[in-house]
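Reviewing the structure listed below.
Excluded from the complex is one protein chain; the other protein chains are retained at their positions.
Up next, chain A:
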Amino acid sequence: MAYALQQLINGLTLGAMYGLIAIGYTMVYGIIGMINFAHGDIFMVSAFIAVTAFTILAAADVTSIPLALTFVLIVSIFFTSAYGWAVERTAYRPLRGSTRLAPLISAIGMSIFLQNSVQLTQGARVKPIPPVLEGGIVLWEAPGFTVQIGWSQMLIIVTTVILMSAFTWMITQTPFGRQQRACEQDRTMAALLGVNVDRTISYTFMLGAALAAVAGVMVTVYYGVVDFFIGFLAGIKAFTAAVLGGIGSLPGAMLGGLLIGLIESFWAAYLWAEYKDVATFGILCLVLMLRPSGLLGRPEVEKV
């Protein structure tokens, strides 16, 4: 029981991170109908930026943890959004209105390019940082097992909840949110009504990248190590989460992320840890077979 509770906490933490990345996939899919394959690598870039920022702070002898976290978050969000913007501008915008396959292949190329440029410029070795947040609250002292919620886990869950509320407010209440939803429904009509479609799409990519940047900082704080390959698996899992929740649906992405995180940690705890990635892929196949529109998505109707 205690063990299961601990897995629940771990799963929620993991799921919150997947959810943050999944929103990037789902928003981009909603607005231009393509899978942004490079999104996982944008997340990876943000983790590297976070490592560099933490190291700079350590060298500057900054000891205040809230200050350090705020600084790292701002730096990481700024640069990662720039990456999100640049990827869209160079690899996807010229291909708008092309065949379905073309932007997808260009996205895969972009993903390979980002991965290898990070490997070349930052090195292929794993980057460890000293633990930022240690310890936590002991929830339950069961005989032989202690259930603990770490400060970093709490940070992740709280940040995700705050971000999600802010984000939902932004999409439903602000002018940008209205434009974004308008473009999602009908790009031509939105353009006719005076919405700058190109700019809205750019902002969407930047927003997705910013959320991925938060996830990147959280991963760095939580695990303390990053390498250039983390984007691949995290990207696929977040995509699975987006599909599970119903691609194009924002609450769905978060729900899917939580479910994937929970399934993964329970699978690893009770079944075979080495096959936990297989479990994620298996879920992806099952969802696509049984309910392609996902849990909260609308069925897609393609018109000629």
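Side notes on the structure shown:
Here, contacts are C-beta pairs under 8 Å (C-beta built on N, C-alpha and C of every residue); 3 or more make two chains touch, one makes a residue touch a chain; residues count from 1.
Everything that follows uses one rule, which is that contacts and distances are computed from a predicted model.
Among the names given as "Probable sugar-binding periplasmic protein", "Nitrogen fixation NifU-like protein", "Inner-membrane translocator" or "NADPH--hemoprotein reductase", UniProt records the absent chain under the name "Inner-membrane translocator". Among the residues A:F113, A:W151, A:F176 or A:F266, only A:F113 touches the chain that is left out of the figure. In the complete assembly, the contact with the undisplayed chain comes from A:Y83, out of A:Y18, A:F43, A:Y83 or A:F167. Of the listed residues A:A16, A:I31, A:V51 or A:M218, the one in contact with the hidden chain in the full complex is A:V51.
As for the chain not pictured, it touches chain A at residues 34-35, 45, 48-49, 51-52, 55-56, 58-59, 79, 82-83, 86, 90-91, 94-95, 98-106, 108-118, 120-123, 125, 127-130, 232, 236, 239-240, 243, 272, 274-275, 277-278, 280-282, 284-285, 288-289, 292, 300, 302, 304.
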